[in-house]
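The structure is given below, and queries will be raised subsequently.
Complex shown without one protein chain; remaining protein chains in place.
Chains: A and B, in written order; residue numbering restarts at 1 for each.
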Amino acid sequence: MCGIVGLFLKDRALEPKLGEMLTDMLVTMTDRGPDSAGIAIYGRPQKGKAKLTVQSADPDADFAGLDAALSAAIGGPVAIAVKDTHAVLTVPSARLDSARSAVRTLRPSVRIMSAGEEIEIYKEVGLPKEVAARFGLRGMSGTHGIGHTRMATESAVTTMGAHPFSTGPDQCLVHNGSLSNHNSVRRELRRAGMTFETENDTEVAAAFLTHKMDEGENLGQAMAATLTDLDGFFTFVVGTRNGFGVVRDPIACKPAVMAETDQYVAFGSEYRALVNLPGIEEARVWEPEPATVYFWER
Amino acid sequence: MSDFPHTPPRFSWTFSPEVNAEIRRAAASGIYDIRGGGSKRRLPHFDDLLFLGASISRYPLEGYREKCATDVWLGTRFAKTPIHLDIPITIAGMSFGSLSGPAKEALGRGASAAGTSTTTGDGGMTEEERGHSKTLVYQYLPSRYGMNPDDLRRADAIEVVVGQGAKPGGGGMLLGQKISDRVAEMRNLPKGIDQRSACRHPDWTGPDDLEIKILELREITDWEKPIYVKIGGARPYYDTALAVKAGADVVVLDGMQGGTAATQDVFIEHVGMPTLACLPQAVKALQDLGMHRKVQLIISGGIRSGADVAKALALGADAVSIGTAALIALGDNDPALEEEYRKLGTTAGAYDDWHEGRDPAGITTQDPALYSRFDPVLGGRRLKNYLKVMTLEAQTIARACGKSHLHNLEPEDLCALTIEAAAMAGVPLAGTDWIPGRAGF
Partner (left out) sequence: MQTFDLAAEGLRALNATLHALKDKTNETVWEVVNPRGAHAIAAGVDAPVEITVRGSTGYYCAGMNKQATIRIRGSAGPGVAENMMSGTVIVDGDASQYAGATGRGGLLVIKGNASSRCGISMKGIDIVVHGNIGHMSAFMAQSGNLVVLGDAGDALGDSLYEARIFVRGRVKSLGADCIEKEVRPEHLALLADLLRRGEADGKARPEEFRRYGSARKLYNFSIDNAGAY
């Protein structure tokens, strides 16, 4: 049970302010989710490079010398930017998969939050305001981003239990609601070769979309498949490299508000999250229809 | 040939006479069986726990002279006027509609005389109940029958009902025979129809929205009244935590022995968890959040005696609630009316078709010819007596365990007679230090 915020910028001039706008929206949703918070930000890609965002419970020990060790392991240059308990490792894009495996070997207790050419994911236990401050979210720039504040329902309040979940390159998903058949779907996905870090229902939804896209479906088709294959109550907001998607289950009890102008498309669980956006007074504000996939792509 | 002994007739346990009768009934009628009450099955319950009384290592209190206090504060977290009860036993929500007017009056009289509260049910607040109950908890249900701000403001507490133990996930049901003129008017329904009740609240779903709804209720009542959240026991650990996060002052948890006026038998018997299994889960959730005793916990579902009260408190509840037991104290299913029960095709102690509205005791009926038999003043006295007896019983046990307040009873005062009860309650099997499920077993 949660609050979701999302922002997809159409106007490049707003990109430097993405982090600031998302942080304000996220903090407004604190009441809906005081347990933990997370944010996925898609920044401008660097040619030939890809990023891994990792998290550690003991950052001083784990991040010391990690760039050099990883560079040696993959045979390519590695840059590291440490932010509190997280670190962004920039590697050559061709080496992304091997970098991912190498990190697991070099630092087994480190968790991989995201992988991709544009995405970075930061998530921690604590109030949204504190989580944002720890990672300097306010200062980040990018093309689109999704944030989530969590009130844990059935699984534990842990860092990994926080959203967004990322189960594929440059992909992420956040969820407000409660799935009812996720245990069965998880078993099916495991048989198909997917691995899971948590018992969380949302991770199952993220993995489901990744699996569908791995099988050749596009994001719109994968999101439409959630309507037939997943049961329960859900509003999903999904991020991919170029795009931003929203889908609500057919019963559509969990709230969802969207706003669109020439400059952006925004999502919030409550209208309150959108009130400070530029031009909101003149924006087209609407609620997504149930069982309908919405998608914006650049 | 006929000299051989033949095998005697043998019933099937799976296809017992009761089961077969139900299959025949379903085939004949085309409708599921509806009845009142809670689960009738034998379930692991408080009977399977025993208290370890004082001996040489622990010293008892003298009866009468050395006080064992029984009072409880409910709603201390946010409310301007929390509730103080003399005894930790309240009367659970039962609607006017499922119960007759005189029965509701009796509950109010008895509870007030004993220094405790009653609760409205799925039908709204009546003048009689507000008049006779010194402390009245007003239920806020999915149906919203009769809901209005004036009654919210005249209530002493507000109970947001998410579910009840007899049917976690289900709504209320009152069949046509009990929708009398008065009930129809209070609920805004045509007379004589089968009332269908929703299973979810109409204007919120989920704990994040519940938090906003609780805020609205507090604003309407100027933050004066304690807000209770009532849940049917299914996933009590998560539900208790979420109720706390949504802003509840008090959590009311109802196990599957908890009664209902009417619902499908399959719901009562096959959905939910025994009260004994629910209670420690809810207590653990409160403890993990650091909110035990700060958000109070009321447990219900099969509370029958002072022993049950003491055991529930020992496991961490702040108070208990009674429904079925209160009705029996008033005279429900009394053997003195056996002849009438026979006419209805049943017998005293087994009568549960309350939805038909033909209760000879005049308690679960809207028929004036029947409820005029029920004397609310006498009923109130009987309820008061019963509540006092339960309180004295609980005090007797608590003193024997060396406690000067019922709240000082703790799980370590208990042992279990069966493995199931030990596992569910989290107390060791008698004579051992084994708690199944802990430490790798």
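Note that in this section a contact is a pair of C-beta atoms (placed from the backbone, for glycine too) under 8 Å apart; a residue touches a chain by one contact, two chains touch by 3 or more.
Nothing here was measured: the structure is a model prediction, and the numbers come from that model.
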- Please pick, from B:Arg41, B:Lys67 or B:Arg196, the residue that touches the omitted chain in the full complex. B:Arg196
- Give the residue, chosen from B:Thr81, B:Asn188, B:Gln287 or B:Thr347, that touches the chain omitted from the document. B:Asn188
- Note on the structure: Of the candidates B:Ala113, B:Met147 or B:Leu392, the residue in contact with the absent chain is B:Met147
- Absent-chain interface residues of subunit A come out as 252-253, 255, 257, 270-275, 285-287, 289-290
- Query: What is the set of subunit B residues that contact the non-displayed chain in the whole complex?
  - Reply: 29-31, 143-144, 147-149, 152, 175-176, 188-190, 193-194, 196, 198, 202-204, 209, 212-213, 215-216, 219-223
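Here is the rule we use: only the chains that are shown with their structure count from here on.
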- Item | Euclidean distance of C-alpha centroids - subunit A vs subunit B, Å | 44
- Item | Partner subunit B, residues of subunit A touching it in the complex | 1-3, 31-35, 151-154, 176-178, 233, 253-255, 269
- Task: Using the touch definition up top, name the residues of subunit B that touch subunit A in the complex.
- Result: 200, 205-209, 211-212, 235, 238, 241-242, 245
